[in-house]
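One protein chain is absent from this view; the other protein chains keep their places.
Note that the chains take the letters A, B and C in the order they are written out, and that residue 1 is the start of every chain.
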Amino acid sequence: MFEIPKNLPDANEFIQRLPFSKALNMRVDELAESRAIMSVPYDLLIIGNPATGVIHGGAVTALMDTCCGLAVLAHPDVNTPMATLNLKVDYMRPANPGQSITAEAECYNVTRSVAFVRATAYDEDKARPVATTHATFTLN
Amino acid sequence: MFEIPKNLPDANEFIQRLPFSKALNMRVDELAESRAIMSVPYDLLIIGNPATGVIHGGAVTALMDTCCGLAVLAHPDVNTPMATLNLKVDYMRPANPGQSITAEAECYNVTRSVAFVRATAYDEDKARPVATTHATFTLN
Amino acid sequence: MFEIPKNLPDANEFIQRLPFSKALNMRVDELAESRAIMSVPYDLLIIGNPATGVIHGGAVTALMDTCCGLAVLAHPDVNTPMATLNLKVDYMRPANPGQSITAEAECYNVTRSVAFVRATAYDEDKARPVATTHATFTLN
Partner (left out) sequence: MFEIPKNLPDANEFIQRLPFSKALNMRVDELAESRAIMSVPYDLLIIGNPATGVIHGGAVTALMDTCCGLAVLAHPDVNTPMATLNLKVDYMRPANPGQSITAEAECYNVTRSVAFVRATAYDEDKARPVATTHATFTLN
């Protein structure tokens, strides 16, 4: 049965059931109507460049993708399963080594069959985003 | 010092030094001028949906991103470090559970400061791609 | 009533009925299963930069978008109206002033509700593309 997480503990339990999200230690920090904030701690596992300790862009993208999905589920008009149809990611700068990454996503539009979402990812220097994404999800 | 992997063993060693790539068990299967083929085995770690056993799209995207980067390094005109500037991923269907994922990338254009790459990912049913991507990398 | 152009004359008549396509003098050069080739002549109207005479990227994109739509209609599994859901365009170089622009599009995948298309645009120097696009269309 398909269930939509209604509150923060539910959302965290939902995310923890997804093995890839769990492996990256993703956590849901905030959940509100059409919005979600999630983070991953800095971890050796997700380092992309061992010379610099910078996190792999793929880990940042996986976080934003998951956070976007949660924002879609948090939209009042969405009550069906959904799947990422596509996403475009722009990387603005390498994340600072040793810092956790936070993603904020907003589902800003929903049609009968498609949800539109945008997200921003940053490290502790919130003023300078690390990456942004524009994604669409198919509903049902 | 920046080194470009010149052959398949070098490329595999290069990929294995990247913790995130290693955690996903990424492997380089082929390396040619402007082209690379990489794969990840099916693994519990990268499951996105525990109910179906389908791999997380983020793992497919991380594989395509890495494979695109390798194709850029395999372009004859590239001899500097590079970083993903952006990528757009289209997901066509869920990957079949239990099957490895393969990505094929081609760096089809290089300007003074930007490399353009496209990639396709598929499972054992090669005729029906799982996802495609269009990416740009900044050079130097 | 919704009609799908079945041959080259029909496709040209179809395109000519669309005012924006007609204003840009778009022409269908080839039509095949899941594929279309279209072109626009060089014209003062579509110049983006008067100092160089280079065509506006928006005109190249409009051509690729239209050509992608025609390729979708030329897919054997498509028999409903469709609309562009999204497209990502990468611009590789300015088009040579004075030369017509040609776009080649291929609808490489169709699901129940989404068609996936890619296209390349070039001027007379076909070996060096001017732009590429990755697009999705919603069906029905």
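What we mean here is this: a residue touches a chain if its C-beta (ideal position, glycine included) is under 8 Å from a C-beta of that chain, and two chains touch if they have at least 3 such contacts.
Keep in mind that what you see is a predicted model, and the values were worked out from it rather than measured.
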The one residue from C:Val89, C:Ala115 or C:Leu139 touching the chain left out of view is C:Val89
For subunit C, residues touching the missing partner are 17-21, 23, 44-50, 55-59, 61-63, 65-66, 83-91, 94
Missing-chain contacts on subunit B, rising order, are 85-86, 88, 113-114, 136, 138
Against the hidden chain, subunit A presents residues 88, 90, 92-93, 108-109, 111, 116, 118, 128-129, 132, 134, 136
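Keep in mind that, in the parts below, only the chains that are shown with their structure count from here on.
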Expressed as a multiple of 5 degrees between 0 and 180, the CA superposition of subunit A onto subunit B rotates by 180
Residue numbers at the subunit A-subunit C contact, same meaning over half shared and different meaning under half, come out as same
Note: subunit C sits from subunit B at a C-alpha centroid distance in Å of 28
CA centroids of subunit A and subunit B: separation to the nearest Å works out as 21
Per the C-alpha means, the centres of subunit A and subunit C lie apart by a whole-Å value of 33
Where subunit A touches two or more other chains at once, the residues are 85-86, 88
